[in-house]
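Structure incoming, see below.
As you look at this complex, bear in mind that one protein chain is not there, while each of the others sits in place.
Entry: chain A
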Amino acid sequence: MDVVNQLQRQFIDYSASLHREGFLDDQFTQLQKLQDDNSPDFVVEVASLFFEDCEKLINNMARALEQQQGVDFRQVDASVHQLKGSSSSIGAMRVKDVCVAFRSFCEAQNREGCLRCLQQVTHEYSLLKNKLQTLFRLQQQILAAGGSIPVVE
């Protein structure tokens, strides 16, 4: 019991910290609400889909921006748009913010700015991935210990 309580408290603190630091926002909470007996791994599934998507998009963008002659900004912009959509659907606030800045650089056709934003996005994404993986591990530990995942408001 103690272990479960401890784990649960850890989970709550960690969740709160993620929200506080701006990694996640309200949308993530909504997603968590959708998780029920019919779809117990809803959040994890959505998160994995998000990670896959992210990696694909980041690779696309890196390749497009590496072109020495004539960067296709429209393609980059399309990818950023997708990324922004995905991140806002999952509640990845920081990633979404970088995407907003990224889009304005795309519109201005500023290659340097885009490269910088891409770096930032990659950074934020890897941070988020780590944090979420930690969170999910905590969840699994709680479940393994026989407890239930506390609902964080």
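Here, contacts are C-beta pairs under 8 Å (C-beta built on N, C-alpha and C of every residue); 3 or more make two chains touch, one makes a residue touch a chain; residues count from 1.
By definition in this document, contacts and distances are computed from a predicted model.
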Listed names "Probable cytosolic iron-sulfur protein assembly protein CIAO1 homolog", "AP-3 complex subunit delta", "Ethylene receptor" or "tRNA (guanine-N(7)-)-methyltransferase non-catalytic subunit", matching UniProt entry of the absent chain: "Ethylene receptor"
Residue, one of A:D2, A:D36, A:E66 or A:E112, that touches the chain absent here: A:D36
Footprint left on chain A by the chain that the document does not show: 26-27, 30-31, 33-34, 36, 38-39, 42, 45-46, 49-50, 53, 78, 81-82, 84-91
